[in-house]
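Written out below as structure tokens is the structure these notes cover.
Note that one protein chain of the assembly has been removed; the remaining protein chains are unaltered in position.
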Amino acid sequence: MTEATNVIPLRPPTERRQQRSLLGDAVRRFARNRLAMIGFFILVFLFFLAIFADVIAPYPVDRADFNAVRVLPFTNSAYPLGTDNVGRDYLTRLIYGARTSMLVGLLVPLIGFSVGVTLGALAGYLGGTMDFIVQRLIEVFTAVPPLLIALFMLSVTGSGVGNIIFVLSVTAWIESARLTRAQFLTIREKEFVTSARALGATDARMILTHMLPNIITPLLVSFTFAVPAAIFAEAGLSFLGLGITEPTASWGKMVGSSIGNTIRVYYHLALFPTILVALTMLGFSFVGDGLQEALDPTRSR
Amino acid sequence: MGCPPNCGLASGKPLHKITRFEHEPISAISTNALLSPFPSVLYFMINFLLRRLLALLFVLLIVSVLVFFLMNAVPGGPFSLGERGYTPDALANLERKYGLDKPVWERYLNFLRGAVVLDFGDSFAVAGNPPVTAVIARVWPITLHVGLYTIIVSFGLGFIFGLVAAYYRNGWIDNVVTLIATAGTAVPNFIIATWLLLIFGYQIGWGQPSKWIIPPILGTGNAILSWDYFLPVITYALLPLGLVARYTRASVSDALNADYVRTARAKGLSERSIMFRHVLRNAMIPIITVVLPQIPNLLTGSLFIEVVYGINGLGKFFVTSITNKDYPMIMGLVLLIAFFWSITYLVTDILYALIDPRIRVGGRSRA
Partner (left out) sequence: MMSSRRARAFAALLIGAVLLAAVVPLFAQDNVDVYGRPLPDDSAPYADQVWTQLCDSTRTESSLSSVVSVYTRICGDAQVFDRFGDSLVDLDENLNLIPAAAESWSVSEDGLTWTFNLRPGQVWSDGTPLTMNDYVASYRFMVDPVNAYDFVWMWQGTIAGWSEAVAGEIPPEEIGMVAVDDLTLEVTTDGPAPYLPGTLYFWPPLQAAALAEFGPDYLLDPATAVSSGPFILTEFVPGDRVIIEANPTYNGYRKPFLREMRGIYGDQLNGSFLAFQNYDIDQVSYVHLSPADFEIVAADPVLSANYRPNFGDFRTDYLLFDTFTAPFDDVNVRLAFAKALDREAIVANVVGEQFAIPAYSFLAPGFPASDTDGSLQSIQGFDCPAAQQLLADAGYADGAGFPAQELKLRGESESRANWFVAAAASISDCLNVDITVNNQEFSAYMEGLLARPTTTQFGAVSYGMDYLDPSNMLGVWVSTGRHSWRNAEFDTLVEEANNFTGDPMERLEMYKAAERILVEDVGGIFLLHRIQGNLFQPYIAGECFRPDNQGVGALHWGNDWCWGSFYITADVANYPTYRSR
């Protein structure tokens, strides 16, 4: 007697379906986004430059060749990207500049956002006295001129990358705090918040897992602006004699020293650092857009 | 409606937050107040504004203390020590002239006494030592003028760009807008200015009658429109334009993808109706948060723009008064800024409440 052979075999009960986590989904979606991956690789490249500057750069950062001052790019094989006003190789300066600028451009917004988002979330979510305190803090820090703070800090602790980062961070937290607060004010009335709370979610869990992911869009955009803003704020301080000391290189400073007629002939002094800063910003933009799309499951592609 | 205060008890776990909110600030709206007739809302508004005014004064006081002591702690002073320095006598004379021979707290009290009647003293750094308020009154109008045009150009264009980019998201329009916005914010304005000046030629003497397009209304003062305005406004507007465009694009596309939009479309509402009544309203919050503060920024000017284009405005004083250690001017400007920004934040909060009625500022969550 033959048995029916068109019985569909059941999956063995011991074999479990692979867990698909939210994060895994997000990563996959990100990887499929071409622009986001371009941005990602841009950032990886820049980080690589920053971290391995000592190994990659052809010359030491302060090596000045007085016989090769203001060499134009692509004309001299010893100095492929030309030299600056003191005879230092520009390629080297750009590579080391990546280190300084990435440090400043990343750390300042990161510190700013950590503090800002925390304060903004607390203010927006808790309201009342906390909101009052944070709002007043925001107003006070907006009014005190950052230049004055910079002058004071630098007279007390001297100049140097760490001090610059501290000085710039003092005002960097304000925007993210206000953004977060505004978003929280909106979101805390939404239905999913009410339901989460009804289910007994604690404040922390509420903020971190439910509300933050929903307000991430404007925060990401703000971050992508904050990076070049920090780089150029550092350059601005340098002009007033408060920034990074030579021979440390930074893209912002390199751009700024090429004002005037210098640009006509020695275009490389301004062009290359500007390209790199723009690249940084584009990288963060694309990555930010990609993250935005990846983390939001309702978004249509 | 909202959960009554003991709603969390149903789950067996008390909501510890409840006890904290038992003593709510008076300014928080209660549901009752909203349902009550008109005078209660008016009472709330007046109360709210009064509280904010008090808070403003509080902030001004704190800022004045902080900045006064900070600026005196910074090395250097309002007078140059010249090439050869001074004998102790000469130095004492100089310090006496600028009032620096008195202890800091005494000078602060003198300042405070004047500040309450809006007398910030005489500027150290402007020729003739005019009162700080007179200097600000003289130079601010031109900065306001330039700032106003910059706002119109950057906000107007930026908003349009952002909307268009959000609507045609991921299309070629979107990419072009992103590129422009990126360029506007990644390329510093002094590079842009340098190139503009090299192209158009650097002319000194800003605001000459020969360049007027629309002369001044009252016969004196600055022209309503002049060829001189074009370059500074373009240079100045690029950054906020990029900012506004990007934020608009992000918020609007966020809102466009929300469920309620799909619902509205399914219901058959026109695109225009969807845009204006649903999408924009929800997108406005982050836009207002970021974009509105650009206004005081732009209206108080930029050192760089004013120096490069030779505009005799207020913007340069924000930096030069600090580098020149013009103490009275620093205090006057800082308090002006504090006032301006506090008002801006206040307006922002009011706008939040207007746009999204679910938001109540100053109170706790209704949920």
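Chains here go by letter, A and B, matching the order in which they are written, and residues are numbered from 1 within each.
The rule is short, and it goes like this: contacts are C-beta pairs under 8 Å (C-beta built on N, C-alpha and C of every residue); 3 or more make two chains touch, one makes a residue touch a chain.
Note that the coordinates shown come from a computational prediction; the quantities given were computed from them, not determined experimentally.
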{"item": "Displayed chains contacting the withheld chain", "value": "A, B"}
{"item": "Residue, one of B:58, B:167, B:202 or B:340, that touches the chain absent here", "value": "B:202"}
{"item": "Omitted-chain contact residue, chosen from A:70, A:136 or A:190", "value": "A:70"}
{"item": "Hidden-chain contact residue, picked from the options B:97, B:113 or B:265", "value": "B:97"}
{"item": "Residue touching the undisplayed chain, where the options are B:174, B:254, B:306 or B:349", "value": "B:306"}
{"item": "Hidden-chain contact residue, picked from the options B:60, B:115 or B:139", "value": "B:139"}
{"item": "Hidden partner chain, residues of subunit A it touches", "value": "62-64, 66-67, 69-70, 85-88, 151, 155, 158-159, 240-242, 245-248, 257, 259-262, 264-266"}
{"item": "Touch list for subunit B against the chain that is not drawn", "value": "74-87, 89-90, 93-94, 96-97, 124-130, 139, 197-198, 201-206, 210, 303, 306-310, 312, 316, 319-320, 323-326"}
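Going forward, only the chains that are shown with their structure count from here on.
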{"item": "For subunit A paired with subunit B, centre-to-centre distance based on mean C-alpha positions, whole Å", "value": "23"}
{"item": "Residues of subunit B touching subunit A in the complex", "value": "3, 7-8, 11, 13, 15, 17, 21, 24-25, 28, 55-56, 58-59, 62-63, 66-67, 70-71, 73-75, 178, 182-183, 185-188, 190-191, 194-195, 198, 243, 246-247, 250-251, 254, 257-259, 285-286, 288-290, 293, 318-319, 322-323, 330, 334-335, 337-338, 341-342, 345, 348, 352, 356, 358-359, 361-367"}
{"item": "In the complex, subunit A residues that touch subunit B", "value": "125-129, 131-132, 135-136, 138-140, 142-145, 147-149, 151-152, 155, 175, 178-179, 182-183, 185-186, 188-190, 193-194, 197-200, 203, 217-218, 220-222, 224-225, 228-229, 232, 235, 240, 252, 255-256, 259-261, 263-264, 270, 274, 277-278, 280-282, 285, 292, 296, 298-300"}
